[in-house]
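All protein chains but one are shown in place.
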Amino acid sequence: MSQLRVTVWGENVHEQRDAEMMQRIYPDSMHETIAAGLRKNLDDVEVRTATLQDPEHGLTDEVLDATDVLTWWGHAAHADVSDEIVDKVHQRVLAGMGLLVLHSGHFSKIFIKLMGTSCSLQWRDSNDTENVWTVRPDHPIAEGVPHPIRIEGQEMYGEYFDIPQPDELIFVSSFTGGEVFRSGCTWRRGKGKVFYFSPGDQAYPVYHHPDVQRVLANGVRWAAPSVSGNREVPGIVAKPAPRLTTDDFERVRPGVQG
Amino acid sequence: MSQLRVTVWGENVHEQRDAEMMQRIYPDSMHETIAAGLRKNLDDVEVRTATLQDPEHGLTDEVLDATDVLTWWGHAAHADVSDEIVDKVHQRVLAGMGLLVLHSGHFSKIFIKLMGTSCSLQWRDSNDTENVWTVRPDHPIAEGVPHPIRIEGQEMYGEYFDIPQPDELIFVSSFTGGEVFRSGCTWRRGKGKVFYFSPGDQAYPVYHHPDVQRVLANGVRWAAPSVSGNREVPGIVAKPAPRLTTDDFERVRPGVQG
Amino acid sequence: MSQLRVTVWGENVHEQRDAEMMQRIYPDSMHETIAAGLRKNLDDVEVRTATLQDPEHGLTDEVLDATDVLTWWGHAAHADVSDEIVDKVHQRVLAGMGLLVLHSGHFSKIFIKLMGTSCSLQWRDSNDTENVWTVRPDHPIAEGVPHPIRIEGQEMYGEYFDIPQPDELIFVSSFTGGEVFRSGCTWRRGKGKVFYFSPGDQAYPVYHHPDVQRVLANGVRWAAPSVSGNREVPGIVAKPAPRLTTDDFERVRPGVQG
Partner (left out) sequence: MSQLRVTVWGENVHEQRDAEMMQRIYPDSMHETIAAGLRKNLDDVEVRTATLQDPEHGLTDEVLDATDVLTWWGHAAHADVSDEIVDKVHQRVLAGMGLLVLHSGHFSKIFIKLMGTSCSLQWRDSNDTENVWTVRPDHPIAEGVPHPIRIEGQEMYGEYFDIPQPDELIFVSSFTGGEVFRSGCTWRRGKGKVFYFSPGDQAYPVYHHPDVQRVLANGVRWAAPSVSGNREVPGIVAKPAPRLTTDDFERVRPGVQG
């Protein structure tokens, strides 16, 4: 199997704006921490990072053409992502590129565009313990992680999470306050696979958590397009010749016609 | 709309075997308590009860022919339900009768037969608080109940709950111990609708809880078969005449054939 | 139950541009034909029409506030629908307004916005016979129509239809050329229900077909929001107080703690 190529996109705003906190929690930045976790957990993977501040947000045609799976973390600057880049990413997903949407990325333009709903939820920043439970023990995304994954120190995300019914619900989380959240969900859009995973926040070291890193690695491998899949967006097919003709009709055994 | 006819089936074993505890918690028996809750919350409904000890477990052809929705609570005597009665109930569900399966009914023969999985789960009897959260705020089953429904005093049911992926996931619960459970799920089987709802136990007064009574009433109304639906089990249709003939081929506009 | 209020939206372009053909097939316009079919098949319904050319495309706040279900037919002028009106309709759907999308409406802005996919398909205008088969015989949308619904004279729509996996697949169609199409699909978006139904075209009298009229009527009744549902778009809930506190923990029976 050819090398899996991943682009980890990070908003890179908290890293600048809240530098003191970020230096303590993510000294290498969140996106580099996520990328390092992928390299540690996956064989034969090539991981690059890209940020909002890069030209074209680092998502040039060249980069996207060489990306099998894109991961997306944003929070404070969703509105600053250009609509044109969002449209390009959207087309790539429909054509087969995998997409992982992380935590506050639920409010990103690309996730809302793919879901068609508000993607709103309940939240509280109170240093909760999150227990992430697996409801699909057979699923490759859930491979190699404990039941539950225990995360000491997390922002609470609670239902009602306004998403379309997931094609697959992989994880459900609880929090110290008694809230629950559908924390691991997949959908197919066109030929692409989308995986949303909520654990993770700029104020907590969640992306250093080995089980969280394992889930992201599993998710990236799961979301990769099939090797032989053609990377074209599904499109209109105009006026194809019929596939059933009078020859087919004449072949039918007589006597059973109406 | 004609009157909705409900049969509330109860195992009626704890009522005998643990009479002292049941006298405190369910002096009228669990099944009569559930039935009373339905009558209180639904207009134009006729509710009867039936128990394991009745001839044919109270589920004679006559009773089933006059049942639009059956509710099922069992726990200690699943194996004592006759296979023949289970088959009759199964056929009725496929033909359109609605079925509510309650709490420990997850291990009933009828639920396992309809699901095809082990229906196992985690459990702990430790007087937990259960918070029942709505993940389908638009669903009729969730109408008129708070978000969350708070139940002080409940047996813990936790994932992994070995069920097929629900057609609809309505509620997700959390417990004091941090466990989560897909506590409100629906499936269609044949022409019948099945609703599983976990809150409820012989050792806790859950079936007196007004919000739980409301959910059961909503569920019964939701599960009722359509008025005009014919109550026949889907069956084999042998050798129907084709619905497409040479006339159809000749009507097609010339010039577009392959 | 209060009166069901329906708005039938029509592009009203073919009615102008292809007036001779439309005079033969839909002398009252497609939208008025659809509206008349709804009035004939539904009791206690109030149906109005609105067109692209009306101010705000006829979808003012006043009209939308008084609309329980909106039906949408467009074909030649999807791009002329203002983004602002599309956003308003989108918000109403998430808040609970039902939406029926008809035939070439698969390429409407509102449908694409709700689906997140390209919504492309195969097509051929060759006067095919379409057989519409029911794969959910219990579903209210399929009530009272034959199996199959036979439509002599239809534009072929064929797979691959680039939609998200339907929450419910109600109908599957075949065509004289051997093509198949998932012709009746439902999805929930936010608190709203969406029903896509493909049969119908400006060049064929499909909307006069009594079975097609019956399906649209069933669909409108199915898509209506629940009477008591609050019509607010799901939104962020910030910093709710925890629902589980130390009191809950102290109530748990001692001895079973980890």
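Order of writing sets the chain letters: A, B and C. Residues in each chain are counted from 1.
Heads up, the rule we're going with is that a contact is a pair of C-beta atoms (placed from the backbone, for glycine too) under 8 Å apart; a residue touches a chain by one contact, two chains touch by 3 or more.
Quick caveat: nothing in here was measured; it's all calculated off a predicted structure.
K.L.:
Sort through A:Thr7, A:Thr176, A:Ser198 or A:Gln213 and give me the one touching the missing partner chain.
P.N.:
A:Thr176
K.L.:
Looking beyond the chains shown, say which of B:Arg5, B:Arg188, B:His208 or B:Arg251 touches the absent one.
P.N.:
Result: among the candidates, B:Arg188 touches the missing chain.
K.L.:
Which is it among C:Asp80, C:Glu159 or C:Glu232 that touches the chain not included here?
P.N.:
Answering carefully, the residue with contact to the hidden chain is C:Glu159.
K.L.:
To test your reading of the contact rule: which positions on chain A touch the chain that is missing from view?
P.N.:
96, 124-129, 131, 136-138, 140, 143-144, 148, 150, 152-153, 174, 176-177, 188, 190-193, 225-226, 228-229, 234, 243-244, 248-249, 251-253, 256
K.L.:
Name, in rising order, the residues on chain B that touch the hidden chain in the full complex.
P.N.:
The missing chain touches chain B at positions 94, 113-118, 120-126, 158, 160, 162, 164-165, 167, 176-179, 187-190, 233-244, 248.
K.L.:
For chain C, which positions touch the chain that isn't shown here?
P.N.:
129, 131, 133-135, 137, 147-148, 158-161, 165, 168-169, 172-175, 178-180, 182, 239, 241-243, 245-246, 249, 252, 256-258
Following the convention adopted for this analysis, only the chains that are shown with their structure count from here on.
K.L.:
According to the touch definition, list the chains common to the neighbour sets of chain B and chain C.
P.N.:
A
K.L.:
Could you name the chain whose CA centroid falls nearest to the centroid of all protein CA atoms?
P.N.:
Chain C is the most central one.
K.L.:
Would you mind pulling out the distance in Å between where the CA atoms of chain A average out and where those of chain C do?
P.N.:
The separation of the two C-alpha centroids amounts to 29 Å.
K.L.:
Please output the residue numbers of chain B that touch at least 2 other chains, ranges allowed.
P.N.:
129, 131, 137, 148, 174, 176, 243, 249, 252, 256
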